[in-house]
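Only one protein chain is missing; all other protein chains are in place.
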Amino acid sequence: MTEKIRVVHYLNQFFAQVGGEEKADIGPGFKEGPTGPGRALQLTLAEHGEVVATFFCGDNYFAEHSEEATEELLRQMARCKPHLLIAGPAFESGRYGVACGAICQAAQERLGIHNVAGMDEENAGAALYCKHVYIINSGDSVVRMLAALQRMVALGIKLVQGAPLGRPAEEGYIPRGIKRNAFAAKPPAERAVDMLLAKIRGEPFKSEIAAPQFHHIKPAAALRDLSSAVIALVTDGGLVTEGNPERMEPGRPTRFTTIPVEGIDRLDPKQFDVVHSGYDTAFANQDPHRLVPLDIMRELEQQGVIGKLHASIHATGGAHAAVENATRIGQSIAERLKSAGVTGVILTST
Amino acid sequence: MRLELGLVNIKDVRFGPRTTIDDHVLFIDRQELISLLAQEPLFDSVEIDLAHPGDSCRIIRVLDVVEPRYRLNGPNFPGALDGVGLVGAGHTRALKNLCVVETSADHARGRNIIDMSGPATDYSPFGATHNVVLIPHPAKGADMNEYRLAVKKAGLRTSVYLAAAAKEVIPDETQIYELPPIAFNHGPKDLPRISYIFPIHSQQHPTHQKETVFYGSNIQGFLPTIVHPNEILDGALMFSYSAFTYFAQNHPVIQELYRRHQRDLWFAGIVVTVAPVTIVEKQRNAHLAARLASEVLGADGVIATKIGGGAVDTDLMMIYECCEEMGLKAALIIMERYPDTGITFVPDNVDALVTPGLTRDAITLPPVKRVLGGDTLFLDNTNPDNTNPGISPLPANQELRLWMGDIVGAISQVGASRLITYTG
Partner (left out) sequence: MVQICTMIPVAKEVGSLRAMASGGIVSPTGNPELTPEKEKEFRRDLVLRALQILKEDVRE
């Protein structure tokens, strides 16, 4: 990139030299060029970039009107056509750190602007935003302002240039909880044999893959009486209506479909498809009841074994779903079922 | 049983009037090879191209990669190419620095890519080998499943045809693979006995009736069994999916165990198994495989690798737990897919995992001058995660943003890669 990087700098009211705590209620504003620590930022950027504007907002104002503040700040930022947003460093100021994280995430998602925030790893903003935003760990002391800015600039330039990033420890950012590849000193087979031999000898070794942590879920109470229960059918086997009009993805699904089955007592294979990259869908395509047991459920409803079969089948795919998406999909389906008075669910999974 | 693998290092490959090796250059009689392969009724025509390391060339729709091998006393790939027979003993020639790369017209394989230059070559060994690329065009109305099986067979046929040129060539290096029968396979007590439990297929994508995976068998209903490791190296196995045959011929775990045999471990043999589709069968196969390693091979420790999809994480964890219950120490090699969690789950007591890498790490590949195997890919260049069926085809010669797992040979489930992962 031979063009100079256009940088905008986000600061709170204090660092923007508007005022102290007494000015924490001030709304979003902007100043041309660098202000306060922005001057050190400009020096650090040297010939690579130019701080074209400084944006600020009172810490309290942002905390209490984050939507409006973000909207206004983005509107003004967009006019500057920046390549890079630098937010903070906020050190240990919690409200300021949260604002930095929020404005960076919004700039990324709504305007596609590369961004780097800075704050102490214990800052409330770090926990909230480290998964979405690159946050340089500035430590808690203002004394380290220049060191923090240097890291933020180095990382920012790499992001703008699309250069590969080093590990968190090398670049100085708070780990985002995203796994990445790196070149290894020894091939996996050798590492596996080394690890096994150490284990056999009782010597210390370190597993390379940590156990994923899942949220604790409290199981629902048992159903006392089936004959009055409203049971819904849900599947993650990729059932869709013929032709897949809802565009369910065969892998990495991001959505679910709602298939109405009121008054229907069987699934006609000509009216349904199965879309899922993780298994051979031929058998389920031949007879969708092999995936969703609608025929039996309808009979059980008619026989009074269950009170009612819910009017819709909710379906998604399960091939390599991102935990975040699967969680969101599950919650959405659960909310719909609950508000429709469903009391029990049969989930069929491949 | 003793296998002598004679390696012939190839430094270039060109088309020529006869198929022969002259001063480490392989010349290929293109017409003769095309005629040989085009006899297959499921092919309408066959193209053969060469891709050299450093070329601005991208091979797409890669179905399999096979190293040229020729067994001096036959048979070659018995059951899959030649008739019934056995492998693993005797003399075999291998051409090194050269691979047969099969491409398939079937779009499902579209995102398997080999780049001969650029950043992909940092990850995959196939950017550094001279590649003989097969582009068979399906006959009109051909059954696509059978067409794909025919493409794989063509790859084996080409492998043998090319390596046969080394029949009279004195190898540059000879590797000896020798392990006596179990009854006589004892070492000093201080060398731990290590076995390898090797799932070769996951039935979540069942094999085709006519598919030839192991000694020509479609391995449906396969139960864990013991085979000699040389059989894997010498042509008994062709993966159905999820791994490339090259990595059976050059199996990283088998080669590592042979390398260290009699040094810091005793190679106590291998168990071959499959991952079935019900939880009961998964448990049964895990029990049987662990029992074979423990009571028949007499192992002290076991390495196990994965194959197939996320479903097979479960089989591996079961194998681990069965082994540990029987007093064997276990270590697993499991490919990671998910940038958030890595793999599906890890039971509390599983403490020895090795990663060959994370498939879903993005990489940008630069534009290339030449593409082999097709013209387009079904890829969303702004988001490699997008598998929406509505994606339009993209010209394959442009800059591509995809996953490292899409680079053929970068991350192999059987444990070949140059990678490790970290949380960033």
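Observations, loosely collected:
Note that the chains are named A and B in the order they appear, and that numbering of residues resets to 1 at the start of each chain.
Criterion: a contact is a pair of C-beta atoms (placed from the backbone, for glycine too) under 8 Å apart; a residue touches a chain by one contact, two chains touch by 3 or more.
Keep in mind it's a predicted model, so treat the numbers as computed, not measured.
When the missing chain is restored to the complex, the residue among A:109, A:287 or A:324 that touches it is A:287. Within the whole complex, the absent chain has one touching residue among A:142, A:159, A:300 or A:322, and that is A:300. Mapped onto subunit A, the interface with the missing chain covers residues 214-224, 226, 229, 231, 234, 237, 279-284, 286-287, 289-293, 295-297, 299-300, 305-306, 344-350. Mapped onto subunit B, contacts with the missing chain fall at residues 203-204, 206, 277-280, 282, 311, 313-314, 317-318, 344-345, 347.
The rule we apply is simple: only the chains that are shown with their structure count from here on.
Subunit A and subunit B, compared by their mean Cα positions, are separated by 35 Å.
Against subunit B, in their complex, subunit A makes its touches with residues 162, 165, 167-168, 175-184, 187-193, 195-197, 199-201, 205, 207-212, 244, 247, 249-252, 275, 277-280, 319-320, 322-324, 350. Across the complex, subunit B meets subunit A through its residues 122, 192, 194, 204-206, 252-253, 255-257, 260, 264-265, 277, 300-303, 309-311, 329-334, 336-348, 350-358, 361, 364, 385-390, 404, 415-424.
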